[in-house]
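Could you have a look at this structure, given as structure tokens, before my questions?
Heads up, one of the protein chains got dropped from this complex, but the rest are sitting where they should.
Let's turn to chain A:
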């Protein structure tokens, strides 16, 4: 007799999406397609956005300030109770990598759509994660094994590691507070910046916890999507090249990476699986690596224990709905995942910012017309008549293209970028068009310094 596998509907019928904008809308779409009820939560500033209207139920949390709305755990849990939601999906950002919130969700008798709080904790501290990966046989960059708390210690550590060094906060994410130092004077400045960021975005009152790592000059940022299945196996679903960055934040991502050999890809995917296995990982996660483009070698950077902004490019080349997998895995459902990759996909983050200096440019959207057609997918958080406010990150939409080859994907990208019409807020579509004409990007031979070179 074959035991019937548990299905999502046996475990929960409704999901509260504890996020906003494009990712809330994208999660709601899959929740509803699976026949589940989607509950949105929102702040006063977001009341008119599509994700609020498209959810089966929407609950107002409070004012625009995230601390009084999206980051108020009590309000989010109360919304779950009031709506009868049985599971919570955190999206990315906000509570997605907050072990304490995950525990509170589980403690309230709800299903947490994400890895265990223990996995989040193990990977959340970058120094701990780095040491753990080293033990698991994943290559790591030369760097500090303990948090550095003052400039003198940083200078001593850097002398040992060798310049240039990357300076970052042990607990932070999203590139905030990160800097490169080429000498002692630069290090003092970078340390101060990182320390300020650490104090501001979640300081624990014990002085700044700063991490130093050997900096690779011509580096590509390449990450591996992993999925920890309900039966305990970990699979790698290809990689994403995220080397097009401004201020250490991603702008364009593509898969497969045009900058790694098949042999290097094989090693990276195998290492990512080991990384997931080392923490008994469940659900969707991303193992971020730095690739030395010249030496064709890589080191572990960090692991993101959540759905990634750029997950759609993986979905386009694998045909797998990662949100659906997250929901099924969280319910304990045994799923079959074929890790085969077909074709090429590129994502452009459409930000509300000026295309020259990349400074924020929020505002009311007077015209919003998305491109469509074969191989084009747009995940957007806004619509005509809505307003991009200064309270949240500048991501308005993700324009994704698919082609059988990179050349075909690039052709479709040029057409789609030209066809996308946004009037009102400043936007970086002109930058995307410029990037597509850039010889380095066109050939695929680029690194994380590309955007800075385009603006120098």
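Basically, a contact is a pair of C-beta atoms (placed from the backbone, for glycine too) under 8 Å apart; a residue touches a chain by one contact, two chains touch by 3 or more; residues count from 1.
To be clear about the criterion, contacts and distances are computed from a predicted model.
The chain absent from the displayed complex carries the UniProt protein name "Biotinylated protein TB7.3", chosen from "ABC transporter permease", "Glutamyl-tRNA(Gln) amidotransferase subunit A", "Biotinylated protein TB7.3" or "Pyruvate dehydrogenase E1 component subunit alpha". From the set A:50, A:361 or A:375, the residue in touch with the chain omitted from the display is A:361, counting the whole complex. Among A:51, A:191 or A:392, the one in contact with the hidden chain is A:392. Among A:352, A:365, A:378 or A:451, only A:352 touches the chain that is left out of the view. Although one chain is not displayed, chain A still touches it through residues 174, 176, 247, 352-353, 359-363, 389-394.
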